[in-house]
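In this view, the complex is presented without one of its protein chains, the others remaining in place.
Moving on, here comes chain A:
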């Protein structure tokens, strides 16, 4: 389809008729500033092709000139399938349409129909635009960013284009309609989230409500049944309680129980009286018998008492004899004691004498010992005195001896020093020389002589030689030697010794004296050691003891025992043995006397006891005899026998009477009768209470039952069951309907998807070359509604996330592809872009130009823009708007 001319008149800003000049195949560019009327021209183009001439719809009204009413008129010249056509329409007043071409000239609706047929569009409703693909290809200002929004006819057109390739109808459109019908039907039953709605939901809720109500009613019915059952039970119990016969019987039973108890009480009283009578008779009989027995016993006891007295008197005589014998024996024992005591006294005298002798002997010996001790003590004291005197006589002691030795050593040292400075003379005497050599008067012998001081050597026969040693400090040495000799001499003088040897001897003598003194002291110490006394005191003590012993010896004297021969100790031992024997004998006799005399004690006891028994027996017999006599005086034995017989008869009669009463005892006991009465009384009493309670409960139950019955529970339950069943059936029907619709939807949707995938392939192929040119290696995802949902380069990019420029370019490419597809199928196709590609960068714009240029070889493209400079590189056919009548057209 090639648009060759466009005229407009009374269209918005174009009041007078103007023409778009320069239209032709390829790219047509109308570059003009804003407000020039480019969009008006596009609106006029859409109006003349798509709006029915009689329409007064808004798109038509909007075509009217500014500021006034008018009749918009649009005319186009176009070539379609090699045939030239002219189409002219006037809207609003005196509206008309005329289509001329191919030898045809059509007006009015026929023209419109033919036009639709030519364009492959579907007439719009109520004056709206006809629907077809051209709407999508002619993009108005501001719509270039969005992808074509296809109407149903547009989709049908595309689909038929695509299906032509498949050589088969996909039925995609029918499937779409079926799907929308199914979706609509499903939407009646299910909401967006797939939950039941409308009648489906009502059915479900209704069933639940009905079930709940039913459960409530069933519960009430159960309560009613319970009430009825309880009522029946109550009625039975009431009938039982309220039975007049039963109550009369209870009263009669109570009266009878009372009578029984009275009878029992009466009988009991009589029985107790009879029993008292019997007990009395029995007591009387027992008393008589007791009297009788008592009298017999008395007689027997009396006889026994007399015999006993006689027996005891005999025994008394025997006991007296025994006691006398025992007394004699005791006197004999007393005498024996006296004899033994005398013997003991004699033995004691002998013993005392023997003991006195032994004591004197001991004292004599003791005095000897004391005198000896005194003598030893005296001698030891004298020895000590002597030793002390000797020791005191010694002038030397260790200290003085030390001083002497010290002076000696000093002298030795002075001499040594003197000798060290001395002149040594070595003398060797020739034979016969001996004695001829004299030094300082002393003959010299062979050997060495030391001359410490001036000396004169005289050699016999020769002369003298004065020797003066040339020693240094000789005077000093000589003085020291003299001092030392003096000191030694003084020390020796102090101890009274001539020389050291004397001093040494004196010191030894002193040591001997010290030892002797020490020995004497030791002896004395040994004697005194026991007493711890001084020697003087000890000697005093010893002398006093001696004197004391002398006194004691004097006291004992020699009077006793001197006449007795023998060893005093042996005599004493013999006396002691004699004394021991005498003591033992006395002890035995005394023991015999003091030992308890059982025989005598028993004899005395027996005698006393027998005397007491005899007294009692005698008194008892006498009392018995008196009592018996008194009793016989009151009641003779014959009278007592008669009373016994009478009491016997009375007791038998009373026992018989008691037996007779016992035989007439009524059944049961009084306690049982009382219990029966109490039970019956309680039964009667509680019966009234029970009756009242039962009536009260029955009234309550009855009220409940009537209330429930008035509700018609059974009827309501049946109605509710019907309701629930109806809802359940409706629910099932809805569920089935949903299942059917979903099954249908799934099947159709799957089929449509499969078909769409098949027939979308050509569209994708149509778009792909241009797409690849613009976006290398990119693949577009085409949806069943022919929109491009995403661009896949390295990753999938949803369309809405792409930049404005990219989205616009893709939208243009999509239209280009669709137009190409239509053209290839022989459909009318041309593209109008109003202010498109304004977001493209220069690189993209160049490639878009290439793409458009390439496409323009196949189809006409009209570009309307206010930015002419952008499109200078497009090499487009330039369009101009000129008043009708201008002969020249700009561009080429």
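The definition used in the following text is that contacts are C-beta pairs under 8 Å (C-beta built on N, C-alpha and C of every residue); 3 or more make two chains touch, one makes a residue touch a chain; residues count from 1.
Throughout what follows, contacts and distances are computed from a predicted model.
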| item | value |
| --- | --- |
| "DNA repair exonuclease", "Xanthine dehydrogenase family protein subunit M", "ABC transporter ATP-binding protein" or "Pyridine nucleotide-disulfide oxidoreductase" - which is the UniProt name of the missing chain | "DNA repair exonuclease" |
| Option from A:80, A:719, A:802 or A:824 whose C-beta touches the chain left out | A:719 |
| Residue of A:241, A:752 or A:820 touching the missing chain in the full complex | A:752 |
| Among A:83, A:113, A:187 or A:232, residue touching the chain not depicted | A:232 |
| Contact partner of the left-out chain, one of A:265, A:688 or A:736 | A:736 |
| Chain A, residues in touch with the chain not shown (by the definition above) | 166, 168-175, 177-178, 181-182, 221, 224, 228, 231-232, 235, 702, 705-706, 708-716, 718-719, 721-722, 725-726, 736, 739-741, 743-744, 747-748, 750-752, 754-756 |
